[in-house]
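As you look at this complex, bear in mind that one protein chain is not there, while each of the others sits in place.
Order as written gives the chain letters A and B; numbering starts at 1 within each chain.
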Amino acid sequence: MAVLLELKGVGKAFGATRVLEHIDLAVEDGEFITILGPSGSGKTTILRMIGGFTQPDQGQILLDGRDIAHDPINRRPFNTVFQDYALFPHMTVAGNVGYGLKVRGTANAVIKQRVGEVLDLVQLGSLAARYPAQLSGGQRQRVALARAIICQPRLILLDEPLAALDVELRKQMQEFLKDIHREIKTTFLFVTHDQEEAIAMADRICVMNYGKILQLGSPTEVYYRPHSEFVARFFGDNNLIEGVAGDRGSVATPIGTLPCAADGTEPAAGAKAFAVIRPEAIRIGNEPGANTVVAGQVSSVNFGGAATVAVVDVAGVPLRVKLPSRAEGLPLKVGDRVQLAWRTEDCRLVAA
Amino acid sequence: MKRSPLATLLLSLVTLLVFILLYGPIFIPIVTSFFTVKYGSVDWSQMNLDAYAKLTGNEGVIEAVENTFIVGLSAVAASLVLGTVIALHCNSGKSRSRALLQFVVFLPFLMPPIITGLSLLIFFREVSIDRSMLTIIIGHTVFVLALVYRTILVRLQGIGFSMIEASYDLGASAPQTFFYVLLPNLKSALIGAGVLAFALSFDETMITILVTGTQNTLPLRLWAMMRLGFTPDINALVAIILALTTVMVLIAARYLIPKDFAGADA
Partner (left out) sequence: MTAKPIEADRIWRGIALLAAYGLPIFFILLPLCGFLVYSLFWVEGTELHYELTLVNYRRFFTDEIYVPVLRQTVVLCLEVAGLCIAFGYPVAYFLSGLKGRKKYTLLMLLLVPLLMSYIIKMYAIRSILGGNGFLNRSLIALGIIDQPLTFFVFNLNAVLLTLSVLLLPFAILPIFLSLERIPKNLLEASADLGGSNAQSFFRVILPLSLPGVISAATFVFVLAIGDFLTPQMVGGQSGFTFGRIIYSQFGTAFNWPFGSALSVILAAVVIVAILVGARFGGEKAGVHR
């Protein structure tokens, strides 16, 4: 894929606080890229810089090879879906959606037609004459999206647009946004703090913290192959077993020396490290294909709906094991002695 | 959002002009008060305090100042007591009679002062109350009551009910609750409202001119003198009044504006 937009060495400080440190990021044409990080990680600052709402202190933002870092907001071919939508309260839905065309001096008949098309696309055709105050949260969300796509921008920036919605609606909107993305084939840059949302929607996820990019890759990559302790902890309930890195990706831990899959990002031998194993990758009993087997005692079994999580104490280290639930209950009870097994490729090594 | 430099320049020019318009009429008499005025023109050659010396001998003005303070302080005291009682009552529940009471209290604030003044003038005549200092005080109290009431009510709403209920729960009577719990929390609102009410009363002219008998407050005195033209010592008086008003404004702001508001950053 061709690169649409490139951030090169972008840095920003507010007073004495450095919010972004030397960010390099290439956004590919047509992709759905998600910037994921906790609040204060600098993810929103990146979005605001691309949109033109703040200027970087250092670095360049290249579009078609030209630095646009200091171009005014209204000259950039990008449109934003704001966190709280920022709909104009004094305009109707049609007025809001048509605003971008209106300020470009488009003829009214054309505006009317385009607004109709875009509203149909977001399934709001019947609400064109309503005011934002008369809409539900999900409907406002769609108006904000329609308003951002009508000018056919090169890039659509979405600043935690689903944060204000309740869980059910958020799930629906995630699918809806994906559909729209497939439909219009515009590049989406989506900012969120919710890792499930990021995994569900993105082609690529850019994980950030402390103003730095920690890892950039597909959802499966960042989920299964974390490169740092932060990423390993950020995605769900990984088991992190502390130890010392050995040769060829192994790690010496209190439960034995564990072999890990290596991809060249591991800490050097002798450094403190964590073995990272996803709870759903651990099997009970010695399974064929498993390379690592440890023994322990079940200390708790917690039913959690679709999955049941058993905590197994292995030489003083509690390991979480996630198993599919069964109606009759799992054949596991507290105090049972069990063997745990996993494959080497399911165990990763990250620096402590 | 950045504004264009041209727009900012134009806006600041208008703002500057407005400052000149607002403060020019205030500063001219102050500056003049330090110079000698003869035959309507100012002798700029020498600064002196002659005007201030002359003022101390102007008995009419001094008496008017005394009256103004008597009226102002009485109206402040009356409106604070009445405003507190009404606010306590209106804050204690919702009812038609409370809504009506609040409406009545706001009437003199909504209606032009000439209507408040005339209605009181007719009323005093019909119930045979002679126009005197008392009628001026009543007029001023009625005028500032809405502001005082509103300030106290807003503070009461901020305090909420739980503190009052806690006091009753611990066995306090209504007066005890008022003096031990409410009053300490209302103090700054009362001071702020009182100072603002005094400032309004200090300058009140239109109601006063209708309900006064033979007494002059300062604005009435100034009004009467202005029609003939001011003597130079009036410039000195103006300077003193304005200094006093500034101090009152600062005090009121200190008590009424929350600190986080004054220091708020965008």
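The definition used in the following text is that a contact is a pair of C-beta atoms (placed from the backbone, for glycine too) under 8 Å apart; a residue touches a chain by one contact, two chains touch by 3 or more.
Remember, it's a predicted structure, so these values are computed and weren't measured experimentally.
Undergrad: Touching the hidden chain in the complete assembly: which of A:Ala86, A:Ala164 or A:Ala351 does that?
TA: Counting the whole complex, the residue in contact with the absent chain is A:Ala86.
Undergrad: Who touches the missing chain here, B:Ala77, B:Ile115 or B:Ile191?
TA: Of these options, the touching residue for the absent chain is B:Ile115.
Undergrad: For a quick check of understanding: of B:Val65, B:Val144 or B:Ile241, which residue touches the chain that isn't displayed?
TA: Checking the options B:Val65, B:Val144 or B:Ile241, the one contacting the hidden chain is B:Ile241.
Undergrad: When the complex is taken as a whole, what residues of chain B touch the one chain not shown?
TA: 1, 3-4, 7-8, 10-12, 14-15, 17-19, 21-26, 28-29, 40, 82, 85-86, 88-89, 97, 101, 104-105, 107-108, 110-115, 118-123, 126, 138, 141-142, 145, 165, 168-169, 173-175, 199-200, 203, 205-206, 209-210, 219, 222-223, 226-227, 230, 238, 241-242, 245-246, 248-249, 253, 261-266
Undergrad: Using the touch rule from the top, list residues of chain A that touch the missing partner.
TA: These residues of chain A touch the chain that is not shown: 51-53, 72-74, 78-80, 82-84, 86-90, 99-100, 102-104, 131-134, 147-148, 151.
Throughout what follows, only the chains that are shown with their structure count from here on.
Undergrad: For chain A and chain B, what's the span in angstrom between their mean Cα positions?
TA: 59
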